Each structure stands twice: as structure tokens, then as C-alpha cells.
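Only one protein chain is missing; all other protein chains are in place.
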Amino acid sequence: MVIPAFIWLIWLPLLGAPLVYLVGRLLSGWLARWTALLLLLAAWLPFAATWQAFARHETVAYSLGQVTLQVDGVSLLITAVILTLTPLIVLYSAHTLDGADGSEKYNAMLLAMGGSMIGLSCATDLFNLWLWFEATAVTSYLLVVFYHQQPASLEAGVKYLVQSVVGSVLVLFGVALVLAQSGTLSLTALRQQATPSPLLLAACALFAVGFGVKIALVPLHTWLPDAHAQAPSGISALLSGIVIETGLVALLRAMAALTAVTHTWGLLLLMLGAVNMLVGNLLALPQTQVKRLLAFSSISHIGYMLTGLGIAVTSGEVLGAQGGFFHLLTHGLMKGLAFLAAGALLYGLHTAVNDHTPLTIAELSGSGWRYPLVAVALTLALLGLGGIPPLAGFMSKWQILLAGMGSQQPVLMGFVAFAALNSVLSLAYYAPMVQMVFRREMSAVVQNGRSLPLTMNLPILLLALAIVTIGLWPGLVTRLTQGAGTALLSVIGNQ
Amino acid sequence: MTQTTVLLLGAVGVLGVGLYGLLRLRNLIQIIVALQILAKAAVLALVVAGKASGHVNLGQSLAVTVIVADTVIAVVGLALAVQVRRRLGTLDVKALATLRG
Amino acid sequence: MDALQKLMFNFFPLLFLFPLAGLLLNVANGRFWHKPIAGIIASSAAGLSFVVAILQWVALLRQPDGTVIILGTWLQVGTLNVPFAFQVDTLSVTMMLVVTGIGTLIHLYAIGYMYGDPGVTRFFVYLNLFLVAMLLLVSAANYPLLFVGWEGVGLCSYLLIGFWFDRGEGGTGNANAGRKAFVVNRVGDLGLILAMGLLFWQLGTLTFDDVFAQATAVFPVGSPLIVAITLLLLLGAAGKSAQIPLFIWLPDAMAGPTPVSALIHAATMVTAGIYLIARSHVLFALAPVSQTAVSLIGASTALLAATIATAQFDIKRVLAYSTISQLGFMVAAIGMGAYVAGIFHLITHAFFKALLFLAAGSVIHGLEHGGHSDPVTLQDMGQMGGLRQRMPITFAVYLVGALALAGIPPLAGFFSKDEILAAAWQANRAVYIMLTLAAFATAFYMGRQVWLVFMGEARSETAVSAHESPPIMTIPLLILAALAIVGGGLNLPGVHTLGHWLGHTLGHGELLSFNATVALTATLLALLAVGLAYWLYGRHPLGAAATDPLTQRLGPLFVLFNQGWWVNEMVEWGIKRPFCHLSTVLAHSDEAIFAWAERQLVHTVQRGTAVLRRTQTGQLNWNVAGIIVGLLLIWLLLRFS
Partner (left out) sequence: MALAVGLMTTAVFCGLQAMRAKRLLTAALWLAAVSASVAIALYQLGAPDVAVVELSVGAGLVTILFVFAITIAGDEAMDAPPIMPKWASWLLVLLAVGVVGSAIQATPTSSAAAAEASFTAVFWQERGLDILIQIGLIFAGVLGVLNLLTEEDTPTPSPKDKVP
């Protein structure tokens, strides 16, 4: 059997992980880092090949035994975001890890996490999906507590671990219920033969809750602000930018297979989305720590994605799915950038001078004059997150809004109006941060701040450019988001 | 009521015990015990489900995978608990509530 | 389109590129060169942009139907195609000329005004950024692009109001003012977003030409949907243009540096709402209800704000309320379909209100260099007086501005205001009466201000030591004063230059004939008001410790012996007291009501936040409980929906 190129998208990072570890162990951490970087960049080659095959409308699939991995639009989108963010984060973390113990473990786990997330996005078997999900989760726990000397990291790690494990056991219970009822685990087969029954309905609820813990659906979100704020900044970027989104993909895959069981899951997504937006925004409002504020804002951004996807599921509006996935992509880049920039400031202002307390918003005062590049990038990211045109975040929210309006259903229009209101008010916490950055007076910590290494500035610059470019030419990524949107609609069927 | 139903209900019961433990316990290692109990429930449920649908061997192989995965989780959790004990001097999760609001 | 015209249109992108280049230069190099250079670069950028706008104007003179310039694709999703398209027609070019022209003068003035401020580079960066956004707003050829500019100017306004974030009440007053402006504006923006959503839903396009072409076919006159769309647009306009009930942010916005007040909060940004309604006039024509709503809101804003302005003591607050009131005139005009009159007043108002603000800035600047720096004292008219001799140029130009605003012929304000009043006379008597009363109050408070600030004797040491501002500030003032004098010539009755010009975009047919009765009434009322002001403030210059006679009854003996007591009593009880009381009461009640509403809103949000924060206990056990509650909720939702 010919092994299709996309398998290398998964194997390259997964097999690369032990390699990187060994290189780091036996030779040097520096070499290990460059190996990791090289592997991740090399993964773009199979990506290009897969993209081409996909564009030719070939079925890109690979079976081992009875388990099949298959690429569709959603997997391509997720893979693109992973392959963009992960190498940048390897580069970004280089300086903070230099000389620290275990940099090779960090990079190896980063690779493993990337590989398992790509695998997750390709899974077509319910149990296989869970297993990839579990692999992603285990690597992410360990990355959250990478700085295990700090009590706060441990605290966040413990909460993350316990809540995630509860969620994953619930998913597993759902898998068991599905197996008991239908005797198959293949998502395609399930889609064809699932019929409404209390057992499958309970399974739906278990999937929603189990994956919902990872996505941080309110009220399952309590771990997120701790984990995302306490993790090393590069990991925070990855967690907020992509890990919670892969949870969303897993949820969509599982629920889409059971569409026949419950026609109301689109409404469920919309309602959860509305609650997430509101609660995320309200909780972000009083925050005084930069990273914690960003973490809470992730909760509300998941809400926008859910709104777009919910519109697609309820009304069959492809624009909604496209908008939801577009927001997934832009949020990945913007939140990634925001965390990287905040992390760079945290490094320059605190960590580099051996202060391990969190960075507060007040301490940002005047940092714009000391770190112009980082400050401008942070501003772009924050304003983009707040939906100020013409940045990327506005474009994706705008598509969701249009989808809701275009559906011509009053309920959906109500939901998008609520989303617009939330977006409008979210600036109440983004804007003061921007203003603080460009204040004239430098805070004491800014005056003592250390300069930032090139390896930190470069990823920030690249991501900032990407956001501005996507904002000005959203057409660049339309093919990705369109593919993902069509993929979702084709599996739930146009009702 | 058939044997499979009884066992499946039993699995739900064990799940409930685990959840109860997570709500009530304060000792981190004991919380990991509760997580293990949850995992037992899932293992049992998978095999019973396989049996009920006539794919007992499929259920078995999934269950083996789950046992392995949950052992990894137990190891990670225990290592974390040991670290917590070393850094904070206690296993009480109440001490792990500095991040809030 | 002939070759020359085409060539001039080719220059169009430079309109944005100059200010963009200016701000990038300043951002990149601001740290390295001397402060005044930042101002010079920013001003040149604005000036060059003005030249480009003139080129567009010349091009349109040859063939006035206008064109759409497409610079590339921007958004292409599903059926929606939004290009980077710019509308160059008589309306947008008029706005461009106002924005860049006044903008350039204010940039120049700001070089002097901001001299020595440590944040001067940042100031000019924001100012250039504002120009880019404002030009985008007025030249966009579709709603999303307009919205980009709309948000951009809002952001700049926020940044500039809070420019001196460390000043103001309790050290955070200015920052709070910025936030207030931002939030109120965003409420308006929500209206605009939803209006765009509804338009796209019904028409499947957001390009101006297509929307207007299809709207007449799709919407029957007065259909609920078009009424909803136009009312949402009105909400957007009310936010930006400070109309009832969203005007509360503008007076507080005066916390920003004075050039900002002149440029953003008087001459350009606040007129964006008027531009939006004028641009969407086809939609409003389909919804007579909304038109009536627009004109009533405009007229009541005009009257309310004018009464409040009579009872203010801060020199800039008087002008701020006056701006709200004049914006009300414009809104009322376009609500009645008198688009040309509205835009005409927009232009003349830009001249004389920018002039007044800058002159007020010159006063503040003059006092500041007298050695005092407390902004509250500096702007208190009670502490001024007698500046006529010490700041002669400022006094002269201020007088011109005040007379123009008061509507004294033949200054600019007379012609434009008269046209609005004439339109109101024909369209709606209630609106006419409100606007006439507002015009009367306008003349009165301007008279009061001139006397309090410039006439009489200095009432404080600060005022004694004041001196004239440098030429870099006074020259823009003189130019603006000249414009405020001759500005009325743009649209003389019977000639209608502006009417014909804008007619190419807004539709011909609305050329109001000169209404002698209205004009005479307005002029007489204005003179009467000025006379009243003189009678109160001019005949007996206030002493250093004297209070404003408006707040306190005049000494009864003095009144009794000089005027005959019954006349005085009649004036006192019949006109003056009620008038003053009304204005103070309005000023207070209005602030009280809005403050109450604001407090309630803030309180609710805070309470909600506090409750939510308590759920984030940080206790692992409670977190697991959250998961179980989530399971139950989701199951219920799936089971019973």
C-alpha cells in the first residue's frame, strides 16, 4: 500500500520527538532545538503535497488495520495553524530555555503535542479520536507544569490534569455507550446508521461535556485561566491558540456523527457560545494580570467560534461554518501573538531580573517606548481580538455576523446581534491595556527592563505581519476556511 | 434485566463513586485514587459495551489501551503530587487555591 | 473621462499615503530627532494630502459625476464581494477638502500649542492616524470600508482624549473621559453594525451604488425593515455626532488637548454621523418616519445643548455644548431632506468652530505661560476678563468666530443657519421653533463668553500676566477667521454654488429660495440676544470677586434706581430668571439622569462580575462540581429542546 504524504505530517513530529530528545541528551540542547525547528519546517512539504492532492479532490486517507486516518478541510486548517505556530514557539522559547535543564524535553514534547493534534484532526474512528485527544492532553499537562519549581504552575497543572481526566473519562463512557448501541466506532458508519435513542442521547451529552472541558465551555472552564496564565508563555500561546480549538474539532467530529440523534445540537452550540462570550468577557473585565486577562478572553472567543459553527449546524449556512473556522484561524494567530508579546514583556520585565511574579497591566505602563516592536505587535493582537477593522479578528467576526444575518432566521440573528454586542464591549478591557502600553511614564519595572533577544522578536514580528496581511487580504486564507466549512457541512448533511 | 445491563449500571455506579470522591476529597493522592476508580468504570463499560454489541474482542482491545493510557495518567499525576508535596509541604488541595477570581 | 481627469484620479491613493508615511516616519524615528520636527513632518503630510484633495476637486470640476476607484479586492466571502473601493464624488471630495484643509491648519497650530510637551511625537502620530481613518471614512465606496474608518476615528479619539491620562479629576479623570467616549461610541457602532447586517441580508451587497440602486426596488416606502435599518443608522450617527441620548461623552472629551477638540470633536469626526446619513439619503428617503425622527432628535439636541451652554463656566465646555447644539442643527437639516443646507452648515461650522476652539486654546496657552498650570483655573471664564488688550489677535479672531456662530450677517454662520431655518419653516414648524430658540440662546451664550473672557478687567493674576501666542498659532487662526467671514459665499442665496455642486451626488431639486421673513427674524433675535448679553455683562464689567449675574440676582437697589423697578422685575421674573433657571436645571437634571443611568449600568456589570468571580473559586472540588453541573445542563438541553 502506498503511504500517502499526509502521514508524514503526523509521523514527522511524532517520530521526531524521541529523536530531538536523544539529540539533546547525547549532543546538545542547541542542536536539539534546531532539529525540532527543521522537522517542523520540513513538515510543510507533506502539507503542500496533501494540499495539492486535496485540491485535486482525491480522497486522502490511510488505513492501518481497521482504523483510518483521513484528511479533510478541517484537518488542513488545523494543521496549517499548528505548523505555523509550533515552529515559531520553538524559536521563541529558545532564549528562556537556554541553559535551563530539560530544554530538549520541552522541544520533544512540543513536537509530540503538535503531531498528536494533527493526528486528532485526521481521525475517523471514535476511539482513535479519543486516544489522540488523550495524547494531546498528556503532553499539554506536562508542558503546563514545565516550570515545576513554581507553586502556581503546579497548582494550575493539578487542576488542569484532574478536570481533563474527568472529561476524558466521560468521553470514554460516551464511546462505550455508542459501541453498545451500534456496534461500530467508525464515524462514517455511525453517521449512516445512528438513530435516536436515549443511549446515544446520553452519549452526545457525555461528548459535549468531556470535550467541553478541553474547550472550556462555561461552566467547565474553571481550569483554563489558571493553566493558560501559568504555563510558559510559548505554551500559553499554543494552548489558547490551538489546543482548545482541537478540542472543538473533536467535539464537532463526534457530534456530527450523531447528528441524526439530536437535531438540536446546533442550538446547543449557539447557547453555549452565547454564555461563553458573556462570561468570558465579564470575567476578563476585572483582571489585573496580563496573561490571566488574555486567558479569560480565550473563553469568550471560543464563544464566537461556537456561534459561527452553531449557525452552520442549525441553518446549513456554509458561511457560518466558514466564519467559525476563520475565527478559529485568526484567533489562533492573534491570541498566539498576544501571549507571545505578553510573554516577551514578562520575560524582559520580570523573569530576566529573577522576578517570578505575574505581570500586571499597570506594570505595562510606558513599555511601548522601551519595546516598540513588541508593543505594536501586542496592540495589533489586542485590537484584532477586539474586532477593530481592518485587522484579522474583525474579518472573521464579520463573516459570522453576515452568516447569521444571511440565514434569515430571527433566532440566529438574535445570537449574532448578541455576539456583536459582546465584541463591542470586549474593547472595554482591551483598549485600556493598549493605552497603558503607550503611556508616557515608564513604570519602575519598565525602566529596569532587559532587552529582548532576536529569537523572541522574530516570531512576534512574523505573526504580527501575518495578522495584518490576513486582515487586509482575507482572501489569502479563504480556500482553507472554505474547505473546512464545506467539510463540516458535508458531514452533517444539509438539513 | 440482563447481565450486560447490570454490569453497565455497575460501571455507572463506580463512576459515581469516583465523582463523589473528587467532590469530597482534599488529599491530592487520594484524588488520584478517585481518578483511577473513574478509569476502572470506563474500562468495564467498554468491555460490556463490546459484549453487548457482539464485539467482545474489540471491547477488550480498547480496554487494554485505556488501561495503559490511564496508567500513564496515574504516573504523571503521582509525580505531580510528589512535586506538590515537595514545593508546598502539603497534599491538601485547599493549599492549591491561590489562583482565583 | 478625459486623460487629464484620469491622471488626477491616479493620484488618489496619495491622499492616504501621505499621512500614513508621516506617521510611519514619526513612529520609526520619533525618538531620534528633535521634537518640533515631528510636528513639521506631520503637518507637511497633512498639507500634501490637502493638495491631493484639491486635485480630486479639480478633476471633478471637469466632469462632476464622480467615479469609483478600486484599488484591489479585500473581502470575498460567499456572495459578498467587498473591494478596496473609493467613491470620489462631489460629496466625498467636499468632505476631503474640509478634513485635510482644516486638518492642516490645526496640525500647524499644534506645533506651537504642543511645543515642549514630552509626548509630542505620539501626539502627531495619533493625529496623522486620525487623518488616515477620517479620509477612509469619507471616501469609502461601501459600508464595511466606511466602518473601518469609523472605528479608526473612534480609536484615535479615545487615544487623544486620554492623551494627558494622568490629568483630570483625581488623576484619572481624563482616562475616564476617554473610556466614556469609547463606550458610548461603541453603542452607536453597534447600531451601524446591525444596520449593515440587515442591509446585507436584504440586498446581498454593501456597495453604496448597488445598495442605493436596489433599495428603491426592494423596500416599499415606509416598510418596517427600512425603518429599522435607518433607525439603526441613526443610532450610529447619534453616537458619533453626539445627539440625544448619546451626547454625554462630548463635553467630557474636552479633556484632550485643544487642537484635538478643534479637529476631532468640533470640525471633523463628530460630523461623520451627518456624513453617514447624507450618504445614505436614498435609504432615508424611503423611511419618512425615520426622517422625522432624525429632524426631531436634531432639533431637540440643538435646543437642549444651547440652553446648557448658557450656564457653563469652563471656556471649552461652552464650546463643547455649542458644538452639540450646532450638530443638532445639521442633523435636523438632513432629517428634513435639506442635505445641502446640512452639509453647508457642516462646512461653515468647521471653519468657525475650529477657529473658536483654537482661539480658546490660544487663550489657555496664553494664560498657561503666565505661570499657572492648573487646567481647571486656566479654563474658568470667571478667572479671565480683559484679555482684549493682552491678546489682541486672539480677541479679534474670537470675535469673528463668535459672530459667525451667533448668525450675524454677513458672516458664514448666518447663511448656513438661515438655510436650515428656511428649510424648517417649510417642513416642520415645531422643528423651526426649537431651532429658532436654540439660535437665540446661541447668540446669547457667545455674547456672554466674549464679554466674560475678553472684556472688562482681568479678574485674576493669571489673566493679568497673559500674553499673545506665537505666530505659528495665530496664523492658522487668521486663515480660519478669513474663512469664517467669507465662508457664506459658498452657497449664497440665489447662486447656490454648493447646492449645484452637491446636487451631482445628492440629487438636484433642493435649492431653497431666500426667505426674507426667516432671515430677518433670525438676525433680529441674534442681535437681541447679543444685546441681552451686553446688558448683563457688558455695561458693568465684572470685578475680580464678582459672581456671574446670571447665577445671582442683580442688586435690587441698583436695578430699582436705574431702570424702574417694575421693568426690572418683569425682565427678572418673566425672562431672565426662568431662562437661567431652566438652563441650570436642565444642565443639572440632565447630568444627574445620565450619571444615574451610567452608574446603574456600571453597577449591574460590576455586580455580575463579582458574582461570576466568586464562582472562580480556585478550589478543585468546586471545579469538578462545575463539570457535573455542566453535564446535567447539557443533557437537559439536548433532551428537552
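Things worth noting here:
Read from first to last, the chains carry the letters A, B and C; within each, the first residue is number 1.
Everything below uses one rule, namely that a residue touches a chain if its C-beta (ideal position, glycine included) is under 8 Å from a C-beta of that chain, and two chains touch if they have at least 3 such contacts.
It should be emphasised that the depicted structure is a prediction, and the values quoted were computed from it without experimental measurement.
The chain not displayed here makes contact, within the full complex, with A, B, C. Within the whole complex, the absent chain has one touching residue among A:139, A:233 or A:322, and that is A:139. Which of A:149, A:288, A:408 or A:447 touches the hidden chain is settled by the complete complex: it is A:149. Looking at subunit B, the residues touching the absent chain are 2-10, 12-21, 23-27, 29-30, 32-34, 36-37, 40, 43-44, 47-48, 50-65, 67-69, 71-76, 78-83, 85-92, 94-95.
One chain is missing from the display, and on subunit A it is touched by residues 14, 17-18, 21, 64-67, 69, 101-102, 105-106, 108-109, 112-113, 115-116, 119, 127-128, 131-132, 134-135, 138-139, 141-142, 145-146, 148-149, 151, 173, 177, 180-181, 183, 197-199, 201-202, 205-206. For subunit C, the residues touching the absent chain in the complete assembly are 619, 621-622, 625, 628-629, 631-632, 635.
As a convention for this text, only the chains that are shown with their structure count from here on.
By number of C-beta pairs in contact, A-B leads over the other of A-B and B-C. Centre-to-centre separation between subunit A and subunit B, using Cα means, comes to 26 Å. Each of the following residues of subunit B touches two or more other chains: 19, 22, 31, 93, 96-99, 101. Residue positions 158-159, 162, 166, 225-226, 286 of subunit A each touch two or more of the other chains.
Here subunit C touches subunit A in the complex through residues 27, 31, 73-78, 80, 118-119, 122, 144, 147-148, 151-152, 155, 158-159, 162, 165-166, 175, 178-179, 182-183, 186-187, 189-190, 193-194, 197-198, 200-201, 605, 608-609, 612-613, 615-618, 620, 622-624, 626-627, 629-631, 633-635, 637-639, 641, going by the rule given at the top. Note for the complex: subunit C touches subunit B at residues 613-614, 616-621, 624-625, 628.
Note for the complex: subunit B touches subunit C at residues 19, 22-26, 31, 93-94, 96-101.
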